[in-house]
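Only one protein chain is missing; all other protein chains are in place.
Chain lettering (A, B and C) follows the sequence in which the chains are written, and residue indices restart at 1 in each chain.
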Amino acid sequence: MVVNSRANYGRIKSVLRAINEDPRLELQLVIGASAVLYRFGNVRAIMEEDGFTPTATVYTIVEGETPTTMAKSTGMAIMELATLFENLKPDIVLTVADRFETMATAVAASYMNIPLAHTQGGEVTGSIDESVRHAVTKLSHLHFPATKHSAENLIRMGEDPATVHMTGCPSIDAIAEIDLSLPPELFERYKGVGAPLDPAKPYVVVLQHPVTTEYGEGFEQINETLEAVVAYGLQAAWLWPNVDAGSDDVSKGLRMYRESHNPEGIHFYRNFSVEDYARLINNANCLIGNSSSFLREGAFLGVPAVSIGSRQGGREHSDNVVYAGYDRHEIRATVEKQAAHGRFPRSTLFGDGLAGKRIAAVLATADVKIQKRLHY
Amino acid sequence: MVVNSRANYGRIKSVLRAINEDPRLELQLVIGASAVLYRFGNVRAIMEEDGFTPTATVYTIVEGETPTTMAKSTGMAIMELATLFENLKPDIVLTVADRFETMATAVAASYMNIPLAHTQGGEVTGSIDESVRHAVTKLSHLHFPATKHSAENLIRMGEDPATVHMTGCPSIDAIAEIDLSLPPELFERYKGVGAPLDPAKPYVVVLQHPVTTEYGEGFEQINETLEAVVAYGLQAAWLWPNVDAGSDDVSKGLRMYRESHNPEGIHFYRNFSVEDYARLINNANCLIGNSSSFLREGAFLGVPAVSIGSRQGGREHSDNVVYAGYDRHEIRATVEKQAAHGRFPRSTLFGDGLAGKRIAAVLATADVKIQKRLHY
Amino acid sequence: MVVNSRANYGRIKSVLRAINEDPRLELQLVIGASAVLYRFGNVRAIMEEDGFTPTATVYTIVEGETPTTMAKSTGMAIMELATLFENLKPDIVLTVADRFETMATAVAASYMNIPLAHTQGGEVTGSIDESVRHAVTKLSHLHFPATKHSAENLIRMGEDPATVHMTGCPSIDAIAEIDLSLPPELFERYKGVGAPLDPAKPYVVVLQHPVTTEYGEGFEQINETLEAVVAYGLQAAWLWPNVDAGSDDVSKGLRMYRESHNPEGIHFYRNFSVEDYARLINNANCLIGNSSSFLREGAFLGVPAVSIGSRQGGREHSDNVVYAGYDRHEIRATVEKQAAHGRFPRSTLFGDGLAGKRIAAVLATADVKIQKRLHY
Partner (left out) sequence: MVVNSRANYGRIKSVLRAINEDPRLELQLVIGASAVLYRFGNVRAIMEEDGFTPTATVYTIVEGETPTTMAKSTGMAIMELATLFENLKPDIVLTVADRFETMATAVAASYMNIPLAHTQGGEVTGSIDESVRHAVTKLSHLHFPATKHSAENLIRMGEDPATVHMTGCPSIDAIAEIDLSLPPELFERYKGVGAPLDPAKPYVVVLQHPVTTEYGEGFEQINETLEAVVAYGLQAAWLWPNVDAGSDDVSKGLRMYRESHNPEGIHFYRNFSVEDYARLINNANCLIGNSSSFLREGAFLGVPAVSIGSRQGGREHSDNVVYAGYDRHEIRATVEKQAAHGRFPRSTLFGDGLAGKRIAAVLATADVKIQKRLHY
């Protein structure tokens, strides 16, 4: 199992636990990419608190946050993971979703004749993630799609139906079983920069990543969101973007706005534990940005969300999500409408909370054939 | 355009020429992987004789020929190509078929938002090539399949039909327009090891690559073929295998057999020019092994071929191909039957000789959208 | 010529100009490492304003700023530079001082039989730079030491005296010929964060890098300096540290102090042009930290400096430099004493302003033997 980022970890944590609890399975945990970088929050420390000790650490991010370095980071991760797989000799490798580290894991494992299992295949979105997700599907031997529709997509793409296991998304598991009320000290527990948030007052959560296929437009895009959030007026818990190409532009937009406007009521965070992130969004008035968590966990929690731009375009979603373009007025208006609507009913579109157990059960018993063949 | 091996070059040469002849297009040629290695024949020299001067050279093969080094070579190629693309700034990148360098080219280009064009997509085979070919399809923006059936496969896999251009395979172009008679001095012109072949006598051509998904079995597999060819008794022009995982095993099998049996009538070659290779197989009694050229060029030329094992399993083919398992008796019997049948009628299943021109025309006019989306 | 950071550039700019002016020489300029990263200031833009267009760009920093990533960045830079050298085919490669990119350049060039010229060899300091500088000397074919004493060191280390050219340091050239008065708008021209500085009031300049051989202590070290500077009370222009292992600790120290204390009168800058940096330090009351520029340019300018800790330990210096340990009281007391002393007389210890021309002249005429041999 290769964990590469804070988001990665949340989406697989329940599987790690289920693997650990299954006597037929032994867990080898490799952490790499942004999960080992301080500026993305100490994911390693959070994992160790949760009882998962990494078997190995790899540094694979080529600094720059450009399309070029994204490609190079993928290449470097393949080289590193190949050496680790050579020495760890895993029986199966599990990888998550559609990030460049996912691609790296998939390429390394499949050239090394190691069966590859993949979660979140078959979904449709924007960004380079869309291409990568489907390419990883074509390299994978076991599929754990999150929704019925994605499972169907996998089969239409030529995957053998016997290898497609509709389990739901493990990210739902983590939030299905915990107390989701807002801990009063939550905002203090996680350091960050900017005005401290008042847990007694309503707030929004903002998380907007760069869109790699719109590289160069991130600075303008984030400014529209900034203006909309400030104009809307509620206090905001704002998370730094991931390490994709264009992240520098988004961060620069955030830093420059902060320097010049010193916006009251916006606090910037690096990271939360999986559970605290669920609590954070569960108690928000509205979720704003383009994180997939707004569509996945958001559906289960029924929190109103505004999905901005193309990154989640085409993705299945529940009623809690409304789209807006990169326009401050449209964003603000949509946020107001969504916040006014308030809570949506729970949707199990992306899972019912048992995905981890189902995935572990398949991993423990699957009889994988290394040689794939287009199944039509 | 990235050329990575002797086979790569033959399959794209006519496109290179068509690009050079089209005033709307400018060719940047990168050669890498085994195309720069002496032991795979001096592909660079052959290309320069043909009038193509490489823009840049990259070394990307991690030595070892194991599944691990295959993965590492892919990673290294991505890192190298990303730097080259950063500095060369191509408008479009064209890549061929399904080798690990193809995967590397596809990953680098797609993360860098460079439109990617791909030949030979949609075909079905064995080996890791099968997975890689379809993964590359999911990263590609323009498809140039070789056959009608592969074009249909691409569309079933969710590619936008507007991006699928059935052009035929450029490998056919090279052989459609030349004199295919056997130059009497052909066997002398290309050095190699072993007994010299007599051009006046009948001969077979053998080319058997390792099957990566059957890694570790190459030594036994090649021995079955060796025994069958020796037992069959005709002189043989035998080509060294490619650089895939397991190549060491195949080469070891060939070297050890040669040392211990000193087989008369087998001559080992590293490489031929594209045209001379066509002449070589065109005049053979039978083609033996698992090269895709036996199915592609072989169909057009109508030369009897025996395809051994799973590597070409499931691939479209014409009547000239019969399959045999890794068994010396079955191979020999099949070779005898095929040789007895003699020449098959020409089949244009894989192309009619105009693929290069069609591809150049699409490249010159295509309006590519970087953002892909599953098309159902 | 490989330029890798803002400091690198200042130390070689006059050589680049002299090479450009010499008809016998042609300049190929590769920029890489932190010189291509936004967070270290846009070195590329500054270079282009100066009339130098890079021949190629390479990304070589593995993110993390740990000892491990420093090693990996070195390895990656070697791989990248080897490909560039393969394609650019330089007749000679010039590299600067003692950074990890310097090591990478030296290893790549020397394995490729490309004559290597090196500036700033033979000097003695702390940090890993000390080991690297001397290792690079042992790989270099031409030496351009900055001082008489370092030239002697090179010969004692076994370098052939015929290859040792005492030219002075090119970093002095840039400041020897320009108007060094403080432009009133200087502090506005360069963005940054923190309170704006008043050019009419006295100020200090702080630049403190991590010490790689004291990895893990950077956070405490920078806090001592912060407390000393704040207690001293003058406004301060503070530059972010370089990309060495431990830089994260230093940056974290700076960021946390800034968040919690919001120190008035400290402004943080990413970068200055070579000339503006000279003007900045020339007009400072005192220079504080461990930058080598305090010893080099500082000697020529006669600006009082306090060199903290071991990084510059053992380095030749003029009277303008006094050392202090990592102790806020000692630092403050030393700063006060130095500021009270005021300006020192000009020292040409590190150069007289003609190094660039001397170096270009040697490069244009040198007859280099690739095979080195210990010269005793």
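Everything that follows uses one rule, which is that a contact is a pair of C-beta atoms (placed from the backbone, for glycine too) under 8 Å apart; a residue touches a chain by one contact, two chains touch by 3 or more.
Computed from a predicted model, the values in this text were never measured in an experiment.
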Options C:M103, C:V321 or C:A339, residue touching the unrepresented chain: C:M103
From A:Y9, A:Y59, A:F187 or A:Y269, residue that would touch the chain that is not displayed: A:Y59
Sole contact to the chain not displayed, among C:K138, C:K252 or C:K337: C:K138
Among C:A195, C:A231 or C:I370, residue touching the chain not depicted: C:I370
Selected from C:A71, C:L234 or C:A364 as touching the chain missing from the view: C:A71
Where the unshown chain meets chain A, residue by residue: 56-59, 76, 79-80, 83-84, 86-87
Interface with the unshown chain - residue positions in chain B: 36-39, 59-64, 66, 68-69, 72, 76, 193, 248, 252, 255, 259
Footprint left on chain C by the chain that the document does not show: 67-72, 74-83, 85-86, 100, 103-104, 106-108, 110-113, 124, 126-128, 130-132, 134-139, 153, 156-158, 212-213, 215, 245, 310, 313-314, 370-374, 376
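Convention: only the chains that are shown with their structure count from here on.
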Top chain pair, ranked by number of contacting C-beta pairs: A-B
Intercentroid distance (Cα basis), chain C paired with chain B, Å: 51
Mean-CA-position distance for chain B and chain A (Å): 39
Where chain C touches two or more other chains, by residue: 59, 76
